[in-house]
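A protein chain is absent from this complex, but the other protein chains hold their places.
Up next, chain A:
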């Protein structure tokens, strides 16, 4: 898997490169500022871009803007955005084109190497990886329609919103995949969402619903 990395702190850039390389990824370019990202993406056409939100020269949300611009330039370009803090507002902007291949994670998640690499692969494969913190914030403010869900359904919804597959949810909750899809159907009925068999479309539907 070929990766383009955008991170301005040398320590983290080297660390991420080492981590990804150790897990069978090839970091084809590692840039340290926002304007350099798009040309690198156009040149290398990687399987996934891993981008820090805050980059030079403005040190604001340069990385996020560059990522969104890249997805306009190269439609469907998988982008995983990393940040020291997460904002549902930014998640909404990343998800706004509804095509998937989007990730938005706290930088902290890097420490759980296996999960982080899994998220990178998921995004590269056109899936979604949403930070549990974002999902938590989204769930916290949407009390009323969610109160109709059972405790188990809420757990499933949380994991699904993070972008996990049925198999992963089943493994995490120690239940069968069949039970998981039953829960998911029930959630979709209760929230009045259009049913879909495609994993990723389903996740996007849930996130869009929570983010609205």
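Here, contacts are C-beta pairs under 8 Å (C-beta built on N, C-alpha and C of every residue); 3 or more make two chains touch, one makes a residue touch a chain; residues count from 1.
Everything that follows uses one rule, which is that contacts and distances are computed from a predicted model.
This figure omits one chain of the complex; the name its UniProt record holds, of "cytochrome-c oxidase", "NADH-quinone oxidoreductase subunit N", "Branched-chain amino acid transport system / permease component" or "histidine kinase", is "histidine kinase". Only one of A:33, A:65 or A:208 touches the absent chain when the whole complex is considered: A:65.
Only one residue from A:87, A:118 or A:155 touches the chain missing from this view: A:87. Within chain A, the residues in touch with the undisplayed chain are 53-54, 58-62, 64-65, 68, 84-85, 87-89, 92-93, 96, 106-108, 111-112, 137, 140-141, 143.
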